[in-house]
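For this view, one protein chain was removed and the others were kept in their places.
Note that the chains take the letters A, B and C in the order they are written out, and that residue 1 is the start of every chain.
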Amino acid sequence: MLVEALALSALLFTIGVVGVLTRRNAIIIFMCVELMLNAVNLSFVALSKLYGAAGQVFVVFTMAVAAAEAAVGLAIIIAIFRHQRTVNLQNINLLKG
Amino acid sequence: MNPAMIPEGAHPLAATVARLVWLLPLLPLLGFLINGTLAMLGVAKIGPADPSANGGHGHGEVPGHADEHAHDDHGHPPRHKFAKIVSLVGPGVLVAAFALAVAIFAAMRGVEMEHPYLLTLFSWMPVGDLKLDATILLDPLSMTMVMVVTGVGMLIHVFSVGYMQDDPGYPRYFAYLNLFVFFMLLLVLGGSYPLLFVGWEGVGLCSYLLIGFWFSEKANADAGKKAFIMNRIGDFGFLVAMLLMFANFGTLDILGVAEQAAELPMGGVIATTIALFLFLGCTGKSAQIPLYTWLPDAMAGPTPVSALIHAATMVTAGVYLVARASGIFSMAPVAQLTVALVGAATAFFAATIGLKQWDIKKVLAYSTVSQLGYMFVAVGVGAYVAGIFHLVTHAFFKALLFLGSGSVIYVLHAAYHKTHNHDDAQDMRNMGGLRQYMPITFSLMWIATLAIAGIPLFSGFFSKDEILTSVFARISHSTLADASLLGMPGGTVLMIVYGLAVASALMTAIYMARMMLYTFHGPNRTGEGERPHLKEAPWVMTGPLVVLGALTAFGGWLNVPALLGAIGPVGGLEHFLEPVVGEAALRTTLGVAPHLPHSTELMLVGAAIFIAVAGIAFAVWRLKPAALVPRKDAPESTGIDRVLENKYFVDEGYAAAFVNPTVNASRTVLWKGFDAGIIDGLFVNGSALLARAFGWMGSQLQTGQVGTYAWVLLIGVITLLGAFTFR
Amino acid sequence: MTHAMSLLLQAANPQLPPTDGMFILFGLIKAGAAFGIYMLCVAYTTLAERRVAAWIQDRLGPNRVGWEGFLQPIADGVKNFMKEESMPGGVNKALFILAPALAFVPAMITWAVIPFASPLPVPGVGLIDMVVADLPVGFLFTLAISSLGVYGVTIAGWSSNNKYALLGGLRASAQMISYEIAMGMSTVCVLLLAGNVNLSAVVSQQQAQGWNVLLLTLAFFIFAVAALAETNRVPFDLPEAESELIAGYHAEYSSMRYSMFPLAEYANIITSSSLIVALFFGGWDIPFTTWDNLPPWTITKTLATMGMYVSKVMFFVFAFIWLRWTVPRFRYDQLMSLGWKVLLPMALLYITAVASMVLALDYAALAREGMAFRGAMLGMNLVFVVLVFWVLDRGRIISPAFSRLERERVNRLRAVAERSDLLTGKGA
Partner (left out) sequence: MQANQFHSLAYAFGFYFFGLLALASAIAFVTRKNTVAAAMWLVNVMFALAALYVMLDAQFIAAMQVLVYTGAIMVVFLFVIMLLNLGHPSELADARGKWGYLLALLVGLAMLAEVMALNRSRTIEKMIPPDLAARAAEAAATPMAGGIIGPVAAPLFKEYLLAFELTSVLLLAAIVGAVVLGKRRTDAR
């Protein structure tokens, strides 16, 4: 069961990565990042069966970080949208050197 | 004492009030928070309103001081608007802490204290192998220190209510003082060296803040900085010692280190190095040669601060540390000899300077340095109980002396203040004959003087005698005698130590008697106008003095030597501290309790009494208070007097040897050559040019497309992961 | 087979837990029975709402179909099924169909973890817990699932391709997130006392310690208000406010799909009432007695406690309906500031106070069940209740000066009205 869980975790993480690479909608990319976090959480929980509850504690931390990230990230996206009227990352290149 | 860890709940103390020990440091912290908030809320004009402010260092006219007088002609200046709350909170938390300390002490007397009581509060730094908890270590040694800190601290807080009442920075003062007590309690209760170090640094900070309490005057601020910097040099030693401990023992818990230190070879390099570096830390904090010069300058702070921090508690932290680390020190006889020798040299050196000082607080400051030297002699020769005993009694009589001098200064300053005179309120040449004006202070200070001089049955006699006896006993039969320091056999070194200690005991008696004679006896030299204003200080100041006087007189009963077993229970403190330092002390004395023939011991005690009496008698015989003239009329001194009055020109020597060359070299080579030429020219501008070039190149890579960045990032991750996978 | 028989015989004692197989079998039976009863209750709550509303408004309400209108829900159901389903243009079909189910299911699932009676001894099988699923994290489960209720409303609003529906959905999501936090926080106090997140443990804690409503009145108050807001009913019915948004998120729905939303609402009412009962009113505990809490368990006890439980829940269902027909609707900004600026800070402060109190009492080594512990908690609770109501009241009732002013103002108005004959009805 552990091996399967870790494999699933790797698969989900990869799907998240591919999503980040292929999509251009900022919110979707953001959700892909959440998926990656979830994948990592899965391996934490799976390994916590071996190493005690510390893994689950880390999942709690991950969730807190994810929540903080969602709050700030979405606020940034809203601010960008207000400015540019789009969340398509291709049209957002203020950081161009 | 094998400090075997026993679980927290299993200790007999866990079921008593001692589990509230975490409240001890918390109470002063609470006081600090409250007073600090009040201080911030009611920021007042900061100025030298303290009696000793205009005399502490400047010795003369203070520019702008006349303006200070203008607004509060003869009346009391308005007290701080929060003065009432602060007067309640500041000493209040100390009273509560002291009450708790007494309760814990009582609980501790009721149980078997074979093992120390460890109370882990929370996990502090779980970093890799280093797993540090915030642990409180409660054992007889820390209990003794807690009693001294909270007890004497409480009295001094109460005294401060009177002494500082008119100061515009009243809440700030109490905030600092409370913070100091917090850190001091952290220092003595810390269960690991890093935690102890937090307290160690914290008291240093508070000392700095309080020395420079009237920071609007440069001299005071400079004195604070000097104390701070000299302490940093010592702290470097402490830090190195801690790093060495972690490198060699893999732990920083006090008990864990002690346990592992016992496994080391006797006199090995590791133990010696750690002990010497620890001692370097102690020389800074406890004002030993060569880092002692900050302590006399620290007298720039308010006098109660001098009493609490620079006499009773903080400066003794070094002694505490050596006793705390007795497990390491006892494995390193060479380091112990060093400690004893440095202590003895400091005791002698400072005593000679004390002979010729005119500033009453400076006399006491050098006396403190000298007495601290004594304590180091004691802990250096492995007589830890004697050292701690002297620490305790010294806390009593030196606090009494400082507070007494504070009340003298307070009264004198008030008198000068009334007549708009700007004479120095701390110079003994401006005092004299205060006996009739301040009878309570006068009698109490004489008690303290007799105690410090070593007159029998006063507390100082017992502790000092025990130190001298211990040194003598170890000359013949101890690990120290077998070791050698710089090619000199340990026995010889100890003989030198003993000689220096005896000589400084004699000088102690002389300069203390001198101070008393010049201050309280003979005709009054304050001035015609001021004389009617001289009167006893208010009760809130004399009250603590009376309590301290009682402690000074009877503190010796804490640890009565076997020789005088007739007057009370023998060796109370010794039995109390036995579980903590007993093993280390026995290690130094080769496993047997040090024992001198009865006749030898009697002879030593007789000699000590003779020295004390002779010193005082010599002072009374030679010094004629009537012949003194007020400071403004006094001629410049010459010859050896001048050297002693200027403290052997050590400060000037330091300036010539270290400070000025550093400044000059910095100015010419470092500033003009290195800084302006190489750093500015080559590195700053050159690297800026380089950075700009690289930046331009880099900016070409910045597409601004987050997607692209993600791609690049991912490819990097895959490369790294690949390298990690298929290596 | 003999092995299984021996297992069966072994568990024949009705005071012991059943075997695994029996456990699963009875779990299924419980789930089925609970589902049926629950659906029935939801249906009859609609009738109750209409009858109570009529009673409050001094009219009769539906009383024609069957005895006193008892067949009305069935008639309504039939009517809803027979009606034509409409699918507006431009909707996202999948989500449009999914949304009603998303609204209904969470309310029902939540109910599964609430214990509703003392354990039932079944002869030859064993002791059956009277809860559909006694989850070890039961309480967190209710919180988690109830936080999902927002999806149905939001998705419905979004997928309808209708401006008003979207606004309703947005309002609903904002409102439900806001009040969910206050709700969760208010229950932390309960958990502090219970020391467990299993709802059965919470119930048994209350049996030992007294009902939480007495010890944690403020938490109950916050929880009740937040639960009311979570159901999107008056005075918190902003998402479907008829006068502003026509019908809000379900403006585009019709027939059975539409009626899923009101059903979800009633399901929510029942679930919220059950939760209030379980968390604050002792669950199935019969007050002032202890015989119902102690083994040996009997069928009589099960029936009695279940009756107690049902009557408690019914009271709160009635209270929900009562409130709806009494209180006017909030303004949206008022709703938000009540959630974020009043309930949440209050809940947080209350947690701090309760936690400190529990810590202090534990430190003083007082037994949780002892009179001293309960007395101290009760005393603190009283102080808080008085304080909060004094603040909320803003001196209108309690402070004499203010109430006198109020009375004067009313009198003045009355005098004006009399002069213009508005009250006496003599005028135009």
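Note that in this section contacts are C-beta pairs under 8 Å (C-beta built on N, C-alpha and C of every residue); 3 or more make two chains touch, one makes a residue touch a chain.
Just so it is clear, the model here is predicted, and its values are computed rather than measured.
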item: Among the chains presented, those that the missing one touches; value: A, B, C
item: Hidden partner chain, residues of chain B it touches; value: 122-124, 126, 707, 711, 714-715, 717-718, 721-722, 724-726
item: Residue ranges of chain C at the interface with the undisplayed chain; value: 3-4, 7, 19-21, 92, 94-95, 98, 135-137, 140-141, 143-145, 147-148, 150-151, 154-155, 157-159, 166, 169-170, 173-174, 177, 180, 195-198, 201
item: Positions on chain A where the hidden chain makes contact; value: 1-8, 10-19, 21-25, 27-28, 30-32, 34-35, 38, 41-42, 45-54, 56-57, 59-61, 63-72, 74-79, 81-82, 86-88
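Definition applied: only the chains that are shown with their structure count from here on.
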item: Computed distance of Cα centres, chain C from chain A, in Å; value: 34
item: Per-residue overlap in chain A, given as positions that touch at least 2 other chains; value: none
item: Sites on chain B touched by chain A in the complex; value: 698-707, 710-711, 714
item: Of chain A, residues touching chain B in the complex; value: 17, 20-21, 24, 26, 29, 89-90, 92-97
